[in-house]
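A single protein chain has been omitted; all remaining protein chains appear in their positions.
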Amino acid sequence: MSGLALLDYASVLVFALTGALVASRAQLDLVGFAFIACLTAVGGGTVRDLLLDRHPVFWVGQPDYILIACGAAVLVFFTAHLVESRYNWLVWLDSFALSIAVAAGTGAALSLGQTGVIVVLMGVTTGCLGGLMRDVVCNEVPLVLKQGQLYVSCAFAGALTAVLAAQLGLTGLPALGLCALVCWSLRAGSLLFGWQLPVYKARPPRQ
Amino acid sequence: MSGLALLDYASVLVFALTGALVASRAQLDLVGFAFIACLTAVGGGTVRDLLLDRHPVFWVGQPDYILIACGAAVLVFFTAHLVESRYNWLVWLDSFALSIAVAAGTGAALSLGQTGVIVVLMGVTTGCLGGLMRDVVCNEVPLVLKQGQLYVSCAFAGALTAVLAAQLGLTGLPALGLCALVCWSLRAGSLLFGWQLPVYKARPPRQ
Partner (left out) sequence: MSGLALLDYASVLVFALTGALVASRAQLDLVGFAFIACLTAVGGGTVRDLLLDRHPVFWVGQPDYILIACGAAVLVFFTAHLVESRYNWLVWLDSFALSIAVAAGTGAALSLGQTGVIVVLMGVTTGCLGGLMRDVVCNEVPLVLKQGQLYVSCAFAGALTAVLAAQLGLTGLPALGLCALVCWSLRAGSLLFGWQLPVYKARPPRQ
């Protein structure tokens, strides 16, 4: 199995776990768990493939992805009550899924010889859109929009790292691993230590 | 006209009626009715066609679909005040649209020779995504997420029926009719008799 496919598998698995956790917060049944898990797991990569006109879309050509996502949904359905804080699990699993998916999206765009801007954008798209669909459909506040947290920025920094590494001659799994590491470190730092970028604040109205 | 096109026409018509009913709840004007009706009517099938790289997308090649959806919007705009409970009409019409669209999506994927997993998924996608877009855009609680009701499960069971029927040599409209019937019966049973699958319940916190 190629390194890129491995990244896709890993991101599908971890994103599916986060989707199923959100489904548990919405108290759905098992099929609802599988539906949200699949949407989250393949959402970002599907948009990437459609935008780049890569056919068949990764999971259409290889249905294993769907089976993995459904397996993750079943696992969460029967074990989620064992964990103390489902929201903490959700946020941390999402940080891993984000990092892996950014690497997968970046790698796919690099392998198609896209320009740097598009590679970065495909990394951000693959990383952020699955989780965004999950949150919009399930009416959670999108993690993308949480104030005072790094999220899209982590995806952006990770994807940029892979592009710069490629410029310096570093490609393949090492470069994509570095990309995922940068993305995850920033996200973890934001969650643990409150790292953030300055946010926009409206000036108070004049007196 | 092929049986598949007939199913697409029927699902477009009935989904458009549900879209227009939701537009009436949002008190839009006639053009707003047509917009939501079209989005609902062609949303699921459009995603299916994009995922399967079927071009032209069914309604781009055959604009009759759009005219039918607009006709449904006009009809609802001028007659919706005659019905007692628009929400009941919405839910029941949606159950018919769901069943027909699942059959249409399943049939399209079968006719392209897709594997069983993808066929089932295309049935669920075609059936559920139009209504999901309608509800997300209009800020209704998605029917997909209503607790204690079968929805995605009905689509899943219907699509699975068509795949099993195909394995047993039953294809064409009879198989798709059976698919729609299974889907609708489950949905109707859920609405009338409260049929449901066990939902996830968080264990109460330990004392």
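A and B label the chains in the order they appear, each numbered from 1.
The working rule: a contact is a pair of C-beta atoms (placed from the backbone, for glycine too) under 8 Å apart; a residue touches a chain by one contact, two chains touch by 3 or more.
Just so we're clear, the structure is a prediction, and the values are computed from it rather than from any experiment.
Undergrad: Looking at B:33, B:184 or B:200, which residue reaches the missing chain?
TA: B:33
Undergrad: Kindly state which of the options A:3, A:56, A:71 or A:142 is in contact with the chain not pictured.
TA: Here the residue in touch with the unshown chain is A:142.
Undergrad: Suppose we count only contacts with the excluded chain; which residues of subunit B make the list?
TA: Touch with the absent chain occurs at residues 23-24, 26-35, 38, 46, 50, 55-57, 60, 63, 66-67, 77, 80-81, 86, 136-139.
Undergrad: For subunit A, enumerate the residues touching the unshown chain of the complex.
TA: Residues in contact with the chain left out: 50-53, 114-115, 117-118, 121, 124, 128, 132, 136, 141-142, 144-145, 147, 150-153, 156, 196-203.
Going forward, only the chains that are shown with their structure count from here on.
Undergrad: Roughly how far is subunit A from subunit B, going centre to centre by Cα mean, in whole Å?
TA: 28
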